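Of the protein chains in this complex, one is absent; all others appear in place.
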Amino acid sequence: MASKKESTFINMVLTLFIVTAVAATTLGYIYELTKGPIEAAKRKKTLKAIANVTPAFDNIPSDEIYMLAIENDDSLVCYPSRKDGKLVGTAISTYTDAGFTERFYIMVGFAPDGTIINTAILSHKETPGLGDKMEKKKGNWSNQVNGKNPAKYKLKVKKDGGDVDGITAATFTSRGFVDAIDLAYKAYMKGGKHE
Amino acid sequence: MEYFLIIIAAIFVNNIVLAKFLGVCPFLGVSSKISTAVGMTGAVAFVMVLATIVTYLLQKYVLETLGITYMQTITFILVIASLVQLVEIMLKKVSPSLYQALGIFLPLITTNCAVLGVAIMAAMNKDFGLMESTVFAFANAVGFGIAIILFSGMREHLDLVKVPEGMKGVPISLVVAGLLALAFMGFAGIA
Amino acid sequence: MSDIVLYTILTVTAVGVTAATILYFAAQKFKVYEDPRIDQVEEALPAANCGGCGYPGCRNFAEVCVNTDDLDSLFCPVGGNETMASVASILGKAVTEQAPKVAVIRCNGQPQFRARTTEYNGAINCTIEHMNGAGDTACQYGCLGGGECVDACNFDAIHMNAETLLPEVIDDLCTACGACVEACPRDIIELRTKAKKDRKIFVSCVSQDKGITTKKACDVGCISCSKCFKVCPYDAITMGNNIAFIDADKCRLCRKCVVVCPTSSILEIGFPPRRVKEEKVVAKEKPDNVDNKEKNA
Amino acid sequence: MSKLKIFTKGFLKENPVFVLLLGMCPVLGVTTSAENGLGMGLATTFVLLMSNIVVSLIKSFIPDKVRIPSYIVIIASFVTIVELTMQAFLPELFDSLGIFIPLIVVNCVILGRAEAFASKNSVLDSILDGLGMGLGFALALTILGALREILGSGAIFGINVYSGDGALVFVLAPGAFIVLGYLIALSNKLNKKLYNK
Amino acid sequence: MSKLLTVALSPHEKNKDSVSRLMYDVVIALIPAFGVSLFFYGIGALIITLTAVLSAVIFEYLITRYMLKKPATIMDGSAALTGLLIAFNVPSNLNPGFVILGSFVAIAIAKMSFGGLGNNIFNPALVARVFLLISFPVQMTSWPVPIESRMKYLDAITGPTALGQLKEGIMGGNTVSGVMEKLPSQMEMFLGQMSGSMGEVSGAALLIGLLYMLIRRVITWHIPITTLATVFVIQGILWLVSPERFADPVFHLITGGLMLGAIFMATDYVTSPMNKMGMIYFAIGIGVITVVIRNFGAYPEGISFAILIMNSVVPIFNRYIKPKRFGELIKDGK
Partner (left out) sequence: MLKTFPKGGVHPPENKISADKAIVELPLPKKVFIPISQHIGAPAKIIVKRGDIVKVGQIIASAGGYVSANIHSSVSGKVAKLDKIFDTSGYRKDVVVIDVNGDEWLESIDKTTTLIKDISVDSEEILKKITECGIVGLGGATFPTHVKLKVPPKKIATTLIINGVECEPYLTSDHRLMMEKSEELMVGTQILMKALAVDIAYIGIENNKLDAIQKLSELATQYKGIEVVPLKVKYPQGGEKQLIKAIINREVPSGGLPIDVGAVVHNVGTTVAVYEAVQKNKPLFERIVTVTGKSVKEPQNLLVRIGIPVIQLIEAAGGLPEDTGKVISGGPMMGKALNSLDVPMAKGTSGILIMPEDESKRKDDKPCIRCTKCVSVCPMGLEPFLLMTLGENQLWERNEDERIMDCIECGSCVFVCPSDRALLDYIRLGKNKVGQLIRERKVN
């Protein structure tokens, strides 16, 4: 091709420089553009989860987050929901390693007395068709803990002598699920209430 | 023990090809003979480990420091592409015999998801330091190797038997890969 | 311009330029020379990898073409003169044209001409049957019908005719690569120079038995009577080993020999029908079982 | 080749998945449902189309030796754009496609055959080719996703088609390979019928 | 002489073995185990056996005739055997729909797609079992309780297998001895009085089958014995190291599908190595993987997976492990 540039060193570096520079500039600007929406999307997800697990509130819980220390030097993020300045519930983002695959995260909401209000799965890699039955859209298995207070309700799978019905053929997932709630519950009761 | 778990998980439980679906093109493409599968494994292992080290450092010391992790994709692929080419050029000169063995596979590796995928997975894993990432990359290469070598053995077998016309070639190979993945599910939960 | 954008540009261009620089110098330093013409020649070849040229594959042949001075001894039968010409032009060398050839099957021992004398019960494969003995007819030179030549052809140019039980060559597809010639254990297949309109006249028999033995085994076998040899005005026919042979390069397709052959073993193919049709043997009654009993008597 | 042919050849005759066997990782990895398959397919189509356009516009300014790196940068940029946009506006899809989004780079380097096509042809041809190939890819992913979803969870695009759970294997790794295997056998047969009489 | 002489290369003599004879011998060897299952599981066992055998044979017939357009091959008995082994490998209260699906997977995917008998790489019956196990974990892991459910089929009372109880117990933090208390005695389990897949429960009956096949020279000892020995030795070592965490080797030999797998499924000609040395490595591999899955994996039982995994190694074994050639070692002819 006549217009084709020669492959000299200067040409090569120059071309690559120009291409990368143009690409980078464009991307930079697009990043700036999408930065807001991305943050917003993330926040929306969190807020939605909080709204699902606590009663109606009028504050912005994600602006009032605080950390709760747990045993292994880690800590859980808590979002207090308030209505008219009064604490109506606390959403805690908790996790477990007892599931079938990798660590999974759930959001659990506690009433100030420690009663479980509701749960929401934040992210998981459990097997579709088995472990994912804990998701709300795949069934209402997880609702069985709603309204229970772990003080009187044994947070353990029935197989292990507790009160929770396991998902059939997915005992690991079930164990993980209650383990995550238990983790949050214990931390919450150990002075995690921010009235 | 930590490393041991990483290795077992990467090779058997979450095999990169059979469970994670990365590197499927070379898995299907360069597996018609056992010898080529072995060559490909060598080349992948080499590039995967090297690329993971370089991209890991880039991620931790440049992208994260500057807060531009969104540029991960573009920088990683550039690094991998250049690395592959560099290795190819040097190998050709420094060790023609090794080049003979691995060289033909090298260009295929730029377009191998497994390398980019492993680099990204290593860089994104908060628990991984440089050493863990390196081990992780190597273990995944071994996992890739085991899968592709077993697969190539079975394909050599298939070349000799009378597979029905419609299933010949790719279709039956995919069924074999599926059944291999089915068998590997037995390792679930080990690590 | 925000910091992020600036960092982005700096990082990526830095990575890009560094990579380019390293690669450039590496490429300079570690240069390995390989004759680029090999690739070009290889591209010009048909990539059939059939071995018809006498080398293991097209690339191998390309290397040889590049490395020898004289292309005359090299020929790719698949690509033919055209390909050789383009190879020559790439290399700036000369080639001489070679006449195109085509494979012919020199046996016409259809079942109605050739009675079965035994029942072959082994694997269907010409070479295996050949190892076993004469085959299941009394002709020990004729086609065995196992179709090894069919399998050998890379170009789908040979097929088994279900009626004659003999292979047939499709002239247009045949590239004269010679794979079938190599494959046939009976050496029945010959590569002949192509004549115009794909016409050909040849002795469709390779039996080296004496006339009388041949005659007993097969109705259309050459009995070496020399009539064709005598009638040929162009000296295209030679006799030897109890068989007549027509040299395609000398034959001018006059068809005189075809008429005189008492056993119809000379075939003419691709000609328009003759005006006066001479009724020849073509299909005779199945002969009595040929047994060499009387040899005992 | 007529413009129509350039556009349609990616659908069946040169379908990147069923015939050319390119970009197999996302094909197998994200097709647990028809929705994921479609999303991935469209994302890939976008990148393919855009990079084909850009590449064919600037091809004559690029020296041979840096052609591939330049193309890679261009493709990677579009992938990043998709990545950022999807994260902002389709966060759920972004989560379920996961690592396969950055991997679109790799697929497009092969798929786009940016080299093979865009650098030799006119801009319009490149657009048609990119669009055709991309849609062919999307088509294949959607079909595979739909089949796996039906067989594996008894639904299509999330809508139940039969009661009960379906055979779980089909949403897992083995099912992906097996279903694709038989789909390819089928498409081979179809292709043979259509193009070789 | 009126007839033509027949000619062919030597040899001209052939013994009486045939494919169908071998297959029916295996069927005969399976009869004791079938009898035991019938005794413990009653009509359920009968129903799924019939369903599996019939559907396997019918699928093979349909595929050979109408898809491959070749003469039907069902008379060689291999499809019937595959069907029988599928039945042996599932709980006897399984819904017939699943059994038929299993037969389809075995015959259509694992066998005929490869070209039929002799060409497949993976054991068809095991592919079917694992396919069903992964697809329908609930149904495939509800085992009928022996004797009590004799006259029941789909409505049988179910319970876990011994291995299942062991795994659950250990996962739940119990010790082996704690779990063992709840299980039947080892003698009862050896005779077959435990929950499990239909044909796997009676080690005793399966051993009779092994003896029969060895006497009839259908198979050699290499695969079954080596597999069992490997499991025994490795499990023995684990047990010696930590008897509270790992069950004793005899328990592992007589429970689960180990015997069925080692004797009838690992020995499948088509999917096992082609020489003695290869068979031994193959069997060791099966043993090791089985022990690993049973003790460390998510599944309580691992023999099916172990056999399938080793099936995939067989082509490589066949390629690189060769029988000892005559005249190989002696180089300089001393």
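Points worth noting:
So that you can tell them apart, the chains are marked A, B, C, D and E in the order they are listed, and the count of residues begins at 1 in each.
Keep this in mind: contacts are C-beta pairs under 8 Å (C-beta built on N, C-alpha and C of every residue); 3 or more make two chains touch, one makes a residue touch a chain.
Since we're looking at a predicted model, the values are computed, not measured.
Shown chains touched by the hidden one, complex as a whole: B, C, E. Across C:Thr21, C:Asn125 or C:Ser264, the single residue that touches the chain missing here is C:Asn125.
Although one chain is not drawn, the whole complex shows that of C:Val66, C:Ala134, C:Cys153 or C:Ile266 it is C:Ala134 that touches it.
Note on the undisplayed chain: of the listed residues C:Thr11, C:Thr164 or C:Thr213, the one touching it is C:Thr213. Against the chain not displayed here, subunit E makes contact via residues 1, 3, 5-15, 17-19, 21-22, 76, 78, 115-119, 220, 269-270, 272, 274-276, 318, 322-334.
The chain not shown here touches subunit C at positions 117-118, 121-123, 125, 127-128, 131-134, 140, 151, 209-210, 213, 291-293, 295-296.
Touching residues on subunit B toward the chain that is not drawn are 159-162.
We adopt the following convention: only the chains that are shown with their structure count from here on.
Between subunit A and subunit C, the least number of touch steps comes to 1. Centrality by Cα centroid goes to chain B.
Between subunit D and subunit E, the centres computed from C-alpha atoms are 41 Å apart.
Chain centres here are Cα averages; for subunit A and subunit E they lie 45 Å apart. Touching of two or more other chains is recorded for residues 12, 16, 19-20, 23-24, 27, 31, 100, 130, 172 of subunit A.
Chain contacts: subunit B has residues 68, 70-71, 74, 78, 81-82, 167, 171-172, 175, 179, 182, 185, 188-189 touching two or more partner chains.
Shown here, the protein chains touch in all possible pairs. Across the complex, subunit E meets subunit C through its residues 4-9.
Taken in their complex, subunit E has these residues touching subunit D: 101, 109, 131, 134-137. Listing the residues of subunit E that touch subunit A in their complex gives 137-138, 141, 168, 171-173, 298.
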